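Before I ask anything, let me first share the structure, which is written out below as structure tokens.
All protein chains of the complex are present and in place, except for one that has been dropped.
Coming up: subunit A.
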Amino acid sequence: MKHVLKLISLLVVISALWIGLLQASVIPQSHTWLLPIYFIVSLGCYGLLMVGVGLMRFPTCPQEALLLQKDIAEAKDFLKQKGVDVGSD
């Protein structure tokens, strides 16, 4: 099944639940009508939260740049010895 169909069926189930709630009047109608808006807003907030948290915890590796420079120097030495042209680009 294509992924978009999975998402659509999920949406259909949620919509069915919402319509069920509307019919059953377990919650006051005025609230029930607003549920889709709450849902979308919560989804948006969750997304922003995930972006923010991810940004704060974004893994960085400054030491890797130094290690890389060391590796490059080591490689250049070896290759120079063996006659491979390692002129700068």
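Everything that follows uses one rule, which is that a contact is a pair of C-beta atoms (placed from the backbone, for glycine too) under 8 Å apart; a residue touches a chain by one contact, two chains touch by 3 or more; residues count from 1.
Operating definition for what follows: contacts and distances are computed from a predicted model.
K.L.:
Determine which name in "FAD dependent oxidoreductase domain containing 2", "Vacuolar protein sorting-associated protein 16 homolog", "Dolichol-phosphate mannosyltransferase subunit 1" or "Cell cycle control protein" the UniProt entry assigns to the undisplayed chain of the complex.
P.N.:
Of "FAD dependent oxidoreductase domain containing 2", "Vacuolar protein sorting-associated protein 16 homolog", "Dolichol-phosphate mannosyltransferase subunit 1" or "Cell cycle control protein", the absent chain's UniProt record names it "Dolichol-phosphate mannosyltransferase subunit 1".
K.L.:
Could you pull out which residues of subunit A are in touch with the chain that's been left out?
P.N.:
On the subunit A side, contact with the omitted chain comes from 2-4, 7, 47, 50-51, 54-55, 58-62, 64-65, 68, 71-72, 75-76, 78-79, 82-89.
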